[in-house]
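A protein chain is absent from this complex, but the other protein chains hold their places.
First chain written, first letter: the chains are A, B and C, and each begins at residue 1.
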Amino acid sequence: MRRIVRLVLVVALGFASAALVPRLTGLRLPGNQQGYEPAQPIAYSHRLHAGELQIPCLYCHSGALRSRNAGIPAASVCMNCHRLVTAARATTRAEEKQAEAEHRKPRRVVAPELQKLYDALGLGPDLKPDPQRTARPIAWVRIHQLPAFAEFDHRPHVAAGVACQKCHGPIETMERVRQFETLSMGWCVNCHRAGVPAPDQPGGVKVASTDCSVCHH
Amino acid sequence: MTEALFPLQRPLIAGDKTAADVTRDVCRPLEGRPTPLWWAGFLAAAALLGLGVVCVGYEVATGIGTWGLNKTVGWAFDITNFVFWVGIGHAGTLISAVLFLLRQRWRTSVNRAAEAMTLFAVMCAALFPLIHMGRPWFAYWVFPYPNTRGSLWVNFRSPLLWDVFAISTYFLISLVFWYVGLIPDLATLRDRSSGRRQRLAGLFALGWNGALSTWNRYELVYLLLAGLATPLVLSVHSIVSFDFSTSVIPGWHTTIFPPYFVAGAIFSGLGMVLTLMLIARKTMRLEDYITPRHVDVLCKLVLATSLMVGLAYTTEIATALYSGNPYEGFAFLNRAAGPMGWTYWIMVGCNVAAPQLLWSARVRRRLGIVFAISLLVNVGMWFERFVIIVTSLHRDFLPSSWASYSPTPIEIGTLLGSFGLFFTLFLLFCRFLPAIAMGEVKGVLSHGKGDHA
Amino acid sequence: MSRRLLYASFVGEAEVLAAVAALRAGGHSIDEIYAPYALHGLDRAAGLRRSRLGWVCAAAGFLGAGGMAWFQSWTSATSWPLNVGGKPFFSWPAFVPVTFEGGVLAAGLATVAAFLLRSRLYPGRAPSPLPAGATDDRFVVAVVARDATFDAQALARLCLEHGAVETVERVERGEP
Partner (left out) sequence: MSKPPADSAPHPDHAPRRGFDVDRRTFLKTAGFAMLAAGCARPPVEKAIPLLVQPEELVPGTNLWYASACAGCAARCGTLVKCRDGRPIKLEGNPAHPLSRGGLCAVGQASLLGLYDSRRLAAPVLRGKPVAWPEVDVAVGAGLHAARRMRLLTDTLASPTEERAVRRFLAAHPGARHVVYDPLSCSALLDAHQQLFGLRVLPRMRIERATAVVAFDADFLGTWISPVEATAGYAQARDLSGTPPRLLWHAQIESRLSPTGARADRRWTVLPGEIPLALAHLAARLLPAAGMSLELSGLEPSPLPAAALDELAARLAAARGSSLVLCGSNSLAAQTLVAAINQALGNYGRTLDLEQPSLQRQGDDRALAQLIEELERGAVDALLVRGVNPVYDLQQGTSLRAALAQVPLVVSFAERVDETAAAAHAVCPEPHTLETWRDAEPVAGLVTVMQPALRPLGSTRAFCESLAAWSGAPRSAYEQVRDTWREDVLPRVPGASDFEGFWTAALDRGFVEARPTPPAPRPFDVSQVQVARSAERPAPGQLALVAYPKISQLDGRHAHNPWLQELPDPVSKATWDNYAALAPSTAAELGLQTGDVVRVAAAGTPPVELPVLVQPGQHPRTVAVALGYGRAGTDRFADVGPRWWFGKRTVAVGGTVGANAAPWLRLEADGLRYDRVAVEIEKTGRSRPLATTQRYDSLDVPAGLAPPGGVHRPIAQETVLAAYRGNPRAGAPEGEAESGAPADLWPAAAPGAHRWGMAIDLNACTGCSACAISCQAENNVPVVGRDEVQREREMHWLRLDRYYAEGPGGEVDVAHQPMLCQHCGHAPCETVCPVLATMHSSEGLNQQVYNRCVGTRYCANNCPYKVRRFNWFDYPHEDPTANLALNPDVTVRSRGVMEKCSLCVQRIQAGKIAATTRGTPLRDGEIKTACEQSCPARAIVFGDLADPQSRIAAQARDPRAYRALEELGVQPSIFYLRRVRNRDQETT
């Protein structure tokens, strides 16, 4: 009899470990990109923009409201600020001081990373389009990529009041963006099951559909 | 004198053998060099197997489109071969388990080979559900394992999934059954040989020494396994038949399928056993062990099951026509008289007409004819599955979708390949393992010699 | 300590049965009988009891079946209930086949495993040294010396009278 009990235990253990090991250890299953943190063509810092400066996510990723893709902002969006802000406050301050000392107009200082942005737009030193230079779009490395057969749409999630951080993690603390979650199907489904606080009745939750065709079509 | 009075008291083993003779005779083919006949058979089988590997490889690499299937006929050779081989796989367990429970002592000469046949047939069968998938590299999805999809399990309502469990269970139990029976003989082999064979046999003999206390448990375990295998053998083919009987397709959607399939399976299995026995008897000089009496008994079983199958054929037509369901009625008329009617008549001819010859004892004694009939039975049973699957599918509910079917060379190659696999394995078995259960045959030597009868 | 054993080999079924009976009648203690095949009546003659492996089989069987039944209903009705062809989530009739298979599989494997463990059969186990032919055609009866009064010659004679073809006396060095 003991032997059988042992047998059952072994089987149970097998199942349990199969279920837990991937979570506990760093072992990734194929397709799981969790922790993916590639270098980007421009060392853009979400910590600085979203964290310190507290620029709302939707200011740059406005697509999340109007489209299925939040989208990577066009360089023109960056220029809204960086037409004026060309370098860190400290460096410009220093230049101004020095200029004062040397009784001359302060020169424009351009941070190397921002220079890449201006080059991409083909702007001259005066930040005006320069016919000599050719504009070429910035090829960012895609981090959050779902398989082609999974359709994700930002709109309903934003509408339901799901915070960006819920899926993208503490993005406002990331110097370089990292895939925070597994983005596995189970992860999606469990959130859909749990749902979000319902706006109309207090304490209630609004669960999302778990129909396959919601994401697969 | 006794013989005339009690025909059942005739000795089971001819040639008045002693236990030592048995050991010697059975082990002889294993210890000598292989006969040219064996080589010829082996090379032929291996060649077929090679052809099969090429065809399957091309199919997996290119797509199911390399088969002759279409939008209407989604299964044909693939599942036909599957059911055919599963069917073959049934006689082994039947002979060793059911006949064991029924105390049919004559089984001892044939059960070992029959069980081996079962294993190899089930291997061939299991191949087809795998390669018939559009994406075999995801075949593991049919097993319910914890996963990162939520967890997304499998559909336990699908007969195909029942198949997965039935076939794997059946294979494992048959394997164990076969191996347990093999242990004492392996010990014998170990004790009379030396060198590598001894070490190898010794490894698998698990240190068996024939102690009476072990024999005592062994007998019980064997009995229990036989007891388990018997309902299993019935369940497996019932489940295979569910693939069809639980569907909505006229010609598939039939309640008599489970018994009908089981009978058919045993029928085809016995046919294959006969074929193999007669071959082995000749090629391995085992005339004294596989005596005309064994053949005679098997023939009677074939005849009986043939009649069952025939009954099933008539029953399903009768119910279809009597049911008044126009679709059902049409399916069966179309089966017999439609564009693919010829397959139906091959089936009837081989499975019902031909075995009737076995009523005559003279025919049963003419091993040549028996061999021919056993081959016909194999052919007929393959066509039975083809008829059930294809003629039902190709003309179902909507006339707009009626289609025809014809196999491509790739499919035919795959079928031949499965035979190649089967015979390759079987010949290797005959070469390296005792094809007759010595331990059990020795037990029946005394049978019909007056004492302990 | 060490044991003194007498191995007597027989060929005929009748002879060994008679011999065993005689030996037990003579109050000799039979250590073990080695047989090339299961000879009916021999176990009774040697006074062996029926094995209890049947219980293992039954228990494992029911456990396996129960397990599969539970697992199926849990996955289809609790873990992630899905509408498949409009059937109820807990569509028990569909679960019968797999339940049955699970039971048979567990029972079969457990029984054999128990048998091998109980009889200490495992790969690489060295078979006890026996007179030749023990797994071929000879029944070997091993009689063990219970005390100093053990008279090997007399015993051998007794066996030969009952048709033993050969007797061997051996001292077994058992590990202390």
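Simple rule for what comes next: contacts are C-beta pairs under 8 Å (C-beta built on N, C-alpha and C of every residue); 3 or more make two chains touch, one makes a residue touch a chain.
Predicted, not measured: the structure shown is a model, and the values here were computed from it.
Asker: Would you mind spotting which of B:L102, B:L160 or B:A318 touches the chain that isn't drawn?
Answerer: The one listed residue touching the chain not shown is B:L160.
Asker: Just one of A:I138, A:M174 or A:V196 touches the chain that is missing; which is it?
Answerer: Of all options in A:I138, A:M174 or A:V196, contact with the hidden chain holds for A:I138.
Asker: Contacts of chain C with the missing chain: which residues?
Answerer: Residues of chain C in touch with the missing chain: 82-88, 91.
Asker: State which residues belonging to chain B touch the missing partner chain.
Answerer: Residue positions of chain B that touch the missing chain: 58, 62-66, 68-72, 74-75, 129, 132-142, 152-155, 157-161, 164, 243, 246-249, 326, 329-330, 333-334, 337-338, 393, 395-404, 408-410.
Asker: For chain A, which residues touch the unseen chain?
Answerer: Within chain A, the residues touching the omitted chain are 27-31, 33, 36, 38, 63, 65-69, 71-77, 120-121, 135, 137-142, 145, 147-151, 153, 155-156, 159-160, 209, 211-214, 216-217.
The rule we apply is simple: only the chains that are shown with their structure count from here on.
Asker: Which two chains have the greatest number of C-beta pairs in contact?
Answerer: B-C
Asker: Based on CA centres, what chain would you say lies at the far end from chain B?
Answerer: Between chain B and the rest, the longest centre separation is with A.
Asker: Distance-wise, how many Å sit between the C-alpha centres of chain A and chain B, to the nearest whole number?
Answerer: Distance between chain centres, rounded to whole Å: 60 Å.
Asker: Which residue numbers or ranges of chain B touch two or more of the other chains?
Answerer: 150-152
Asker: Multi-chain contacts in chain A: which residues touch at least two other chains?
Answerer: In chain A, no residue touches two or more other chains.
Asker: Which of the residues in chain A come into contact with chain B in the complex?
Answerer: Answer in residue numbers: 15, 18-19, 22, 29, 32, 182, 184-187, 189-190.
Asker: For chain C, which residues count as touching chain B in their complex?
Answerer: My answer: residues 11, 13-14, 32-40, 42-43, 46, 48, 50-51, 53-54, 57, 61, 71-72, 75-76, 79-80, 84-85, 87, 91, 94-95, 97-98, 100-102, 104-105, 107-109, 111-112, 115-116, 118-128, 130, 132-137.
Asker: In the complex of these two chains, what residues of chain B are touching chain A?
Answerer: Interface residues on chain B, with respect to chain A: 145-152.
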